[in-house]
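Yeah, one chain of the complex is gone here, protein chain that is, but the others are all in their spots.
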Amino acid sequence: MLIIDRFAYTNKFCNSNPYFKVTISFLLILLSIISSNIYFLCLMIAGIVLTTIFGAGIPKQSYAKMIAAPAVYLLISIFTIVFTFGFSDKAYTEGFIYFKQFHVLNFYIGLAEGAVKNGLTLGLRALSGIAGMYFLILTTPCSQQIKVMKKAKLPPVFIELYVLTYRFIAIFFEEAILIHTAQKMKFGYDGYKNSMNSLAVLIKILFVRIMMRFKDMESILELKHFDGNFYVD
Amino acid sequence: MLRMEDVTYIYEDGTVALKDVNIDLKKGAKIGIVGSNGSGKSTLFMIFLGLFKPTKGRVLFNEKELKYDKRTLSELRKNTGIVFQDPDKQIFFSSVFDDVAFALRNLKFNEDEVQKRVKLAMEKTGITELQNKPVHFLSYGQKKNVSIAGVAAMNHNIIFFDEPTAGLDYRSQENVKSILENLSEKQEKSIVVSSHDMNFIYEACDYIYVLNKGQLLSEGKKETIFLNKEILDKAGLEEPFLVKVHKYLGKELYKNESELFSD
Amino acid sequence: MLRMEDVTYIYEDGTVALKDVNIDLKKGAKIGIVGSNGSGKSTLFMIFLGLFKPTKGRVLFNEKELKYDKRTLSELRKNTGIVFQDPDKQIFFSSVFDDVAFALRNLKFNEDEVQKRVKLAMEKTGITELQNKPVHFLSYGQKKNVSIAGVAAMNHNIIFFDEPTAGLDYRSQENVKSILENLSEKQEKSIVVSSHDMNFIYEACDYIYVLNKGQLLSEGKKETIFLNKEILDKAGLEEPFLVKVHKYLGKELYKNESELFSD
Partner (left out) sequence: MKKRFILCMALLSVMLLSPNYIFGMHIMEGFLPVGWAIFWTVVSLPFVVMGIRTISKTFNKNPNQKLLFALVTAFVFILSALKMPSVTGSTSHPTGTGLGAILFGPLPMAVSGLIVLLFQALLLAHGGISTLGANVFSMAIVGPFAAYFTYKLLKSTNKKLAVFLAAALGDLVTYMVTSVQLALAHPDAVSGVMGSLTKFLSIFAVTQIPLAIAEGILSVIVFELIVNY
């Protein structure tokens, strides 16, 4: 199904104690968002990344790809936070180490003192948090997540829904990909208009199939003496 | 134990799915229901399982007319199980164990009994080693075995199989064949198989009902039915390999291939 | 026109799906790719269609190495089409006509041409009478034909068929067989069929590639391949009926069943 799911079931820490893995990950994430020491954060990032790659055995290239996606968004967000910009005829100058105002629409952009360091800290915090989250999701398969949820006494109905949803995601994700491929082979995603139409058709087909599946599964539940609960071990 | 008398089933939109069908599941230990797509095989199963109520006619369960109240139906379903064609439709859990245990737990068996039965069912279907893999990592054939295990764990007296070999490769087909044999011979289960794969039915079943467009075209011992080309043609079915060998190549009528080739 | 050289494909999680595979689609007019489930047949198709990029090795399209830019891929897909196994996942419209016309309309053919081509494709696949029925009223076999028509309308040079007979009853199988024959003989299309149904492959194809666990086990004319039991056993495949008749019953090796029985 999804690559992260795949790694979660095949990594070297797959069978380690789930409570331990989840606790550690949560602690790492918490440490990330409360620390503001740049060196400490760098150390954390290095530690988590190395453990994930060499300890859990996640391939370097895959890991790099997975980190690259949020990193791009992170850069944009940090840029937004670090630079002060907007439209105003009033010129702030105090406290800036860089400031420029354009004549067009009175657009201004500036860089405040201390902003760079704040931005850097924030970026490292986020990276460290993301690395912690990746450690969790790459080493803890769904079956273990459920054990932890049960231990944490989450409402049983929530756990049941979680388990069922996971199963259905696996079924329909594959179907969605197949339908998408078939459409692609027929030039369904050439151009904007074709793409929108094809995507709408895909959504419709998936929906119809899900409703049909619901009807079939209702009968099967009856045959299996369904008593209202989905028992999760 | 289970039979239908003069059953007609008409869908809401007016399509006649079955017309005056009589079937008695006591006539063989391994019954084959054959017919091409749309001949009414699936509807027939739905009626036997009490999911559809006949428009006309009646179903007899232990010689009593089947009532459609909750208690009777629950009783019926403790005695009958079904394995559908598409395993994904009947596997609700990602964990193999939880899925095989599902019906048992619904019936409030105590956990020791559940453990024992599930383990036995997984052994019988050869999926013991798969139990820690999530279902979506399994192959189609393996999923099929999981769905059979879910039914085998219930110890039903009668098990229905809807197109059990469809979509399976040769080895998985052979595997399903031996699971069925095991259930039937060693566990003494009654088995009812619907299929349009005549080679499979010829080797797996002993008594045959031929359906065509919702009507019963013929019934009888497999040797009788499969030697009657007229009926097979009318129902749009192929002659089994061994029958062809017998009829056109002048060989004896063998029960299965290994017999033929060991000769 | 299309071939792969030393192709290895490794999934992101490290699973090796294909290893050093060489296939040249020019070796036969009707090529069969056989192997059990998980042998790499589907991955192979994905690579030929430019949907997956080989981890090692290369694909040659008209003697040039395939590039994975939009233009080359679009060109490739104008020359190659695929019919997937499950028609329900590749029929997008409730009107048969609209569905067959889908690819043509995406490519902005003018409506006259669309009409002409769709009508021809529907004739070739025998679904002309179905064109006014909504797709969800059609049988599985009829839907299969609709999905073939959708590809036939494109006039591809090479058409891939993934398990074309899976789930079909005898008559629909015979029907698909004759459609394939028609496409290949009369329309001079190259046809590539993946299947684990050996009887079908034996009658429908002339050149065979045998895959096992991602590796090419053997290739050759069908007579050569299918007489080699060792290879078939290793790949987990059954011997075709006609080969069995030849080998074990001392008959001549016939090309198809009607020849055998008319003798």
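Think of it as A, B and C in the order they're written, each chain with its own count starting at 1.
Heads up, the rule we're going with is that a contact is a pair of C-beta atoms (placed from the backbone, for glycine too) under 8 Å apart; a residue touches a chain by one contact, two chains touch by 3 or more.
Please read these numbers as outputs of a predicted model, since none were measured by experiment.
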In the full complex, which bits of chain A touch the chain not displayed? Write them out.
2, 4-5, 26, 29-30, 32-34, 66, 69-70, 73-74, 76-77, 80-81, 83-86, 92, 95-96, 110, 112-115, 118, 122, 125-130, 132-134, 136-137, 142, 145, 155, 157-158, 160-162, 164-169, 171-173, 176, 180, 189, 192, 195-197, 199-204, 206-208, 210-211, 213-214, 217-218, 221, 226-230
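Everything below uses one rule, namely that only the chains that are shown with their structure count from here on.
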Cα centre of chain A to Cα centre of chain B, whole Å, reads 44
What positions in chain A touch 2 or more of the other chains?
none
In chain B, what residues contact two or more other chains?
none
Would you mind writing out the residues of chain A in touch with chain B in their complex?
1, 9, 141-143, 163-164, 166-167, 170-171, 174, 213, 216-217, 219-220, 222-227, 229-233
Give every residue of chain B touching chain C within the complex, in rising order.
36-38, 139-141, 163, 166-172, 196, 198, 236-238, 241, 244-245, 248-249, 251, 257, 260-261
Interfacial residue positions of chain C with respect to chain A in the complex
12-14, 49, 51, 74, 77, 81-82, 84, 86, 88-90, 92-93, 102-103, 106-107, 150
